[in-house]
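Before I ask anything, let me first share the structure, which is written out below as structure tokens.
As you look at this complex, bear in mind that one protein chain is not there, while each of the others sits in place.
What follows is chain A.
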Amino acid sequence: MRFIREPLSNFSKRSTVLKGFAMGHLFIKLTIIVTVVLLLFMPVNNFVKHSYDYNINHAILAFKKHPYPVDIINLGASHSMYGYYFKPTGLSHLDLALPAQTIQYDFKLLREYGKYLKPGGVVIVSISQITFANSEAKHIGNYYKVLDRTEIEPFRLIDYYSYLYLPGTNSGSFNSALSGKLKNFKWNSHQPWANNGKNYSGRKYEKVEAQYREAVENNNIQQNVKQLRQIVEYCSEKGYRVILTMEPVHQSYQEYFNEEVMNRLVFQYLKALKLDVPFLNYMRDQRFADNKDYFIDPDHLNREGRKMFSWIVYKDLKKLGYL
């Protein structure tokens, strides 16, 4: 019996040693892989962290750190973000517009930063083709630093920390950063001014239409309409002077977003609201409509366009007695 038992126990010991060795081997392998992955990942993470798109909210962040009283605030999505530059007019200005911003986040930002508006200050609420159809905050990360966590909906802790510290893992952020570096790496037909802007405008039109259909199906339009009313009421309550605007777009864009389409997407709801605030609609402004020099692409103003447009708005606000 002893003869049999001894080899068995030896075998068992050897097997335990082998198992321990194999596990140790696995642990070392995993450690090496994780270390190399981290080393390779760090520059990518930095690349994304320093990209333009990831820091798109830098102006709001800078303002948050060193706030000052402002004469005018603009809300809205990218049309508004690329639409206003009031510095030459002498007005102190806070741009609270961010790409694809929903009207819910317009309101959240206004509640957070409205307190810096001077008495009788002006709030520009930009209305665009997507104002009533847009409901999903696609770039929720833009708000992590500029709003309180409780305002972020939906808030997920893992998303929050990975967006702030590991933006390289967010394929959307990485794609934006890469696209930013390779701006011209597009099909010829996808260039903003290909076919005189019609391709771009056509694609944008299809996208907006799809978004609108979805919003109708999910009954999101009425919520957004209600939210706009709340913004106006909030401004009135706080003593802010509110104005609705629509930024100019290029001729090619107007062809797709014609009167009928705009009525369906926007104006029918706006009219039904019967808001007692001025609405400055520059969408078909002839000073911009057929001049590509003022645009980055058919629906976003460039630096020159922005300056000129801001002067026009400034003068119109003066005429209205807002300034």
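Structure notes:
We take it that a residue touches a chain if its C-beta (ideal position, glycine included) is under 8 Å from a C-beta of that chain, and two chains touch if they have at least 3 such contacts; residues count from 1.
Here, contacts and distances are computed from a predicted model.
Look at the chain that isn't drawn here: its UniProt entry, checked against "Sugar ABC transporter permease", "Acyltransferase", "Ribose transport system ATP-binding protein" or "RNA polymerase sigma factor, sigma-70 family", names it "Acyltransferase". The hidden chain makes contact, of the residues A:Lys186, A:Lys226 or A:Arg287, with A:Lys186.
Interface note: of A:Gly83, A:Gly168, A:Gly197 or A:Pro248, the residue touching the hidden chain in the full complex is A:Gly168. Listed here are the chain A residues that touch the chain not shown: 19, 22-23, 25-26, 29, 32-33, 36-37, 40-41, 44, 158, 162, 168-169, 171, 174-175, 178-179, 182, 185-187, 189-190, 206, 210.
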